[in-house]
Structures are given as C-alpha cells and as structure tokens.
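Missing here: one protein chain of the complex. Every other protein chain is in place.
Take a look at chain A:
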Amino acid sequence: MGGLQKKKYERGSATNYITRNKARKKLQLSLADFRRLCILKGIYPHEPKHKKKVNKGSTAPRTFYLFKDIRFLLHEPIVRKFREYKVFVRKLRKAYGKAEWTGVERLRDNKPGYKLDHIIKERYPTFIDALRDIDDALSMCFLFSTFARTGKCHVQTITLCRRLTVEWMNYVVTSRSLRKVFLSIKGIYYQAEVLGQLITWLVPYQFAHDHPTDVDYRVMATFTEMYTTLFGFINFRLYQTLNLVYPPKPVLDGTLSVEMFSCAQQKLSALSASLARVVATAEEEENQLDLFPTEGEDQENMQAREKEQKEQEAQKRLFEGLKFFLNREVPRESLAFILRCFGAEVSWDKSLCIGGTYEVTDETITHQIVDRPDMDKQYINRYYIQPQWVFDSVNAQMRLPVEDYFLGTTLPPHLSPFVEEKDGDYVPPEKLKLMALQRGEKPVQEDDEEEEEEDDEEEEEEDEEEDDVDDEELTEEKNLKKMEGTRAQGKTLAVKVTPGKVKPWETGSVGNKVRLEQEEKAEEKRLAIMMMKKKEKYLYDKIMFGKKRTTREVSLTIGVKNGESPKGDKYS
C-alpha cells in the first residue's frame, strides 16, 4: 500500500528517447542546422523497439534520437557558432534592406566560421579508425569533383574535392597499393590496400551527370564538408608515412622553367609526374623481414607468408618496363592512374592534357591503347590493344595475352574481381581459363576458327582436373551404396570373383605408390562409412546427394551454354 503513484511514460524507454522536434528545440537550432550538426557529429536517428511506449501512446511515425546523444550534443561548441551564424545572416539581411553598404562590408569581413578539426579528432581517436571509414569520403569526394559548376553546390567545394582526390590518387600511385578495378555500368570501382586496410571506392565516369531531383543536396554537401576535412587529414598523414612533401609537389627537373612550376597542380592531376620527397633518396629502400630460424608449423607459415609477399611485390611491378601511349578516345585519367600504379610509363597526346612525356612517334612505346575500330597508321613494334586489357590484367595479377584484346577484336567479358565463388557455384568459363593461366598452364595456340572448340575442351579439362578426386570418391560411394542396397534386399549376395586387371599406371613405381596410398585412403573411408550410425549415415547420404546435385547442375548449365552459343556472339 501507499507510495507515490506511478505515472505513465515517466520512466523506461519513454525517457530514453527524444523526438527530433523536441531535440531541435532543446538545442535551439533550426531543423537544417540540427540536421547539419547531427551529420557532423555522427549522431544518427534510432528506431525504438517499442514505439508506442516511446511515443507516449501514439503510433504516429516519428524520428527518434537517443536522449543521451542529444545531451552530448549540448556540449558541442559548434552549436554556438551556428547560432552566431544565424544572427549574422539576420544582420546582413537588415543591412542589405537598409542599403548600408559599409555595414554589409563590415559584416562580411567578420563572418563567423567554424572548424571541424576537433570533431574529426573526437570521432576518430586514432588514424586507423579514420582510415577504416574513408570509403565513404573517397566516393563522395570523387563524385563531387566530377560535378559541373552549375550552382548545385559551391565551386570551392568542387575544387577542394578535386585537389583531395588528386592527392589520394598520387598517394596510391606512389605507394602502389591498388589491388582491383571493376568497370561497371555505374562507374569504376577501385580497391586499394592502404596500411593493411582494404579500401573500396566508386568513381563515376566523366561527363555522366544528370542531377537527380530527389536527392537532398544540402545533406550531401554537409557530408562532403565533413569528409573533405577528414580526407585532408588522412592524406597528410599518408604522405607523411611515405616521406612525401605535403601538399604534394611533382619532381621538377632542372630543365623545367618557372612556367612549369606554376602549373604544378595541373601536372599533379595528370598523374604522370612522381612526387617530391622530404628527404631525397635515390631508391626506395625495400623492407626486408627479419628472418629467425623457426621450426615446424611456424616455418611453413613463414614460407607461405614470404611467398605471398613475393607475389605481391611481383604484382606491384606488373607493368614495369612497359611504355604506354593513350589514344585520345580512352578514359585518360583512370588508365593513367592504373598504369602508373603498376609502374608503367604513360603518355598521351599533347593536346589532350598537360603532362604527356613522349610523342606517339616514340619508337620505344610497347603498347598503345586504342578504342576505335581501325587505325590508319600503325607502328610495327608495338601492340595496339583495347583498354580492357589493362583492367583485366590488373585483376588477374598478371599480364594477360594481348591477342584477345587486339584492335577490332570482340572482347572477352570483363569479370568482376569482387566476386568470390564458393565451390558448387557457377564459375564463368572465362574465369576458369584465367585461373588456369594463373597457374601457369598455357593454352595451345591455334587458328582463330578453332579457338572456340579449344576453349570448350579446355574448360572440360579444367573441370576434370578439379573434380578428379571428387569423382573417384563419388564412384566408390556409388559402389558401396549398391553393395549395401543389395545386402539389404536379398539375403543371397551375388558374390563374384573377377580376375584383376593390371592397370597401366600401376606398373610405374611412383604411380603405384600413389595409387596404393589412394586405395588405402579410400578403404579407410569405406570402413568409416560402414561404422556410421544409422542416423549419421542418413545425414551423410543427404550431404553427398546435395553435393552431387550441385555439380550436376553446374555441368548442365555449362553444357547448355556451350550448346547455345557456339559462335561466340553471346547476346543473341
């Protein structure tokens, strides 16, 4: 009995949440300012579990924030700046209205501004935290840097975004950290590995913009404001790790004049110049892992790691020593970026962009990238290839044979490097071919007409190779099952002794040994299956059936494909 009366909605979840409007009033900000503040501080709305309780009995859909978050916002110094800005705008409007031009000038001189540095530091206490979250910033900055100056967003923002993205690309080129590229219909996806973090970003194609109307540009601009600040600080740090000068400067030869220095920024964006270092070193020192004598598993791990590292090093030097020339119809920036990332020398026509280092007529050019059906004048000592070769080679981590990518040929499909097939999934035949190439097998080169058949054969071979072991297991299991089935059905077993055959591979001593081993293994497996409980056996059968079905389906689809499109025109 007794005690105070418990009132509804005065405790529990009702007090943990606050509606957007209330939060706005508490902070004394306009809705736009509140939105901006939330974006800058990284405070997002929440969906409460029990909406009715939180909403004091009403079921109207509302935006809720956590009350503690809003209380945290109250301490933010930027809030005061927002209010100051509001007052500034009011004063300015008044001065305009009264046509007090000196007053307007004075007010403009004292326009209140704010800094986001402390917010970045607060949101990302360490550098790695920031680096993990850079995907968004990268995509956004690349997007904004391609905007036309149409007044949809501030011109200064566009320029800043452009500067930052150029800095980033230069960093990736210098550190050679690009891993994957994917040309999609939406834009170009890149993936780089920076300080152990995989970073993916999306770059729109140039001149591909129509401004959608259902996008809130103010929100996007606010995000960009935050991301440019973050991005700049990250760039600074990254440049520091490589001992590069920030803001970046291209290495200038003694012969270059003062004029060239003035257009350093443009040269940077051309991506053809290497960057100046703080301490000029002749060659980048290769970090060698210290070797310690270890035993057993450790050693194996170590070897594996070493091998991996070596592979990566090799990948980084994929195009080293090659000399490319870009024709004017290919996307210059992305190609120059990728080629430079893997150590190639790139140039282009002088009229196309600043920064081209040699002419078309240069005899030492090894590859010319062309995207037109025919060329009038061709040099004998260079390959004329389509741009897809570069992208595919990067994804395959090896220089692909150039024959498929020659001028005017139908290109093989451009596969996504971001897909990782599980076993049983459909693997495109082109990928299988590629995997074979990576393993070091060489497809037999024949005439073009026979190539299709060749391909098919190869695929089959691949399949056989892959499924070799599986098949054997499968057949054995089939036999076993048959045996068991017969045992269960009839009491009298039809036992027969058949004369053994001497198989050709059993004659060789090595083959014999291998065969013996395999037989032993199979025997063990058979025994294990026999020893299974009924329940487990049932499960095992089910699993095996599932496996078999997937392989069957895969083979079926491949067969269908081969049957349907024998002549290579895929989309009939």
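Just so it is clear, a residue touches a chain if its C-beta (ideal position, glycine included) is under 8 Å from a C-beta of that chain, and two chains touch if they have at least 3 such contacts; residues count from 1.
Keep this in mind: contacts and distances are computed from a predicted model.
UniProt records the chain missing from this view under the protein name "Ribosome biogenesis protein NOP53", selected from "NAD(P)H-quinone oxidoreductase subunit J, chloroplastic", "SUMO-activating enzyme subunit 2", "Serine/threonine-protein phosphatase 2A 55 kDa regulatory subunit B" or "Ribosome biogenesis protein NOP53". Looking at A:Asp298, A:Glu329 or A:Glu553, the residue that reaches the missing chain in the full complex is A:Glu329.
The missing chain, though absent from the display, is touched by one residue of A:Lys22, A:Lys53, A:Lys316 or A:His414; that residue is A:His414. Set against the missing chain, the residues A:Asn16, A:Thr200, A:Thr366 or A:Thr550 yield one that touches it, A:Thr200. Contact with the chain that does not appear here is found for just one residue of A:Leu183, A:Leu242, A:Ala276 or A:Val402, A:Leu183.
For the chain missing from the display, the contacting residue among A:Arg149, A:His211, A:Lys310 or A:Lys513 is A:His211, taking the whole complex into account. Among A:Lys8, A:Lys56, A:Arg93 or A:Lys115, the one in contact with the hidden chain is A:Lys115. By the touch definition given at the top, chain A reaches the unshown chain through residues 39, 42-47, 61-63, 68-69, 72, 75, 109-118, 120-123, 126-127, 129-130, 133, 135-136, 139-140, 143, 154, 156-157, 159-160, 163, 182-187, 189, 200-202, 204-205, 208-216, 219-220, 223, 225, 228-229, 232-233, 235-237, 240, 246, 329-331, 371-372, 386-388, 410-411, 413-416, 418-419, 426, 428, 430, 557, 561, 565, 570-571.
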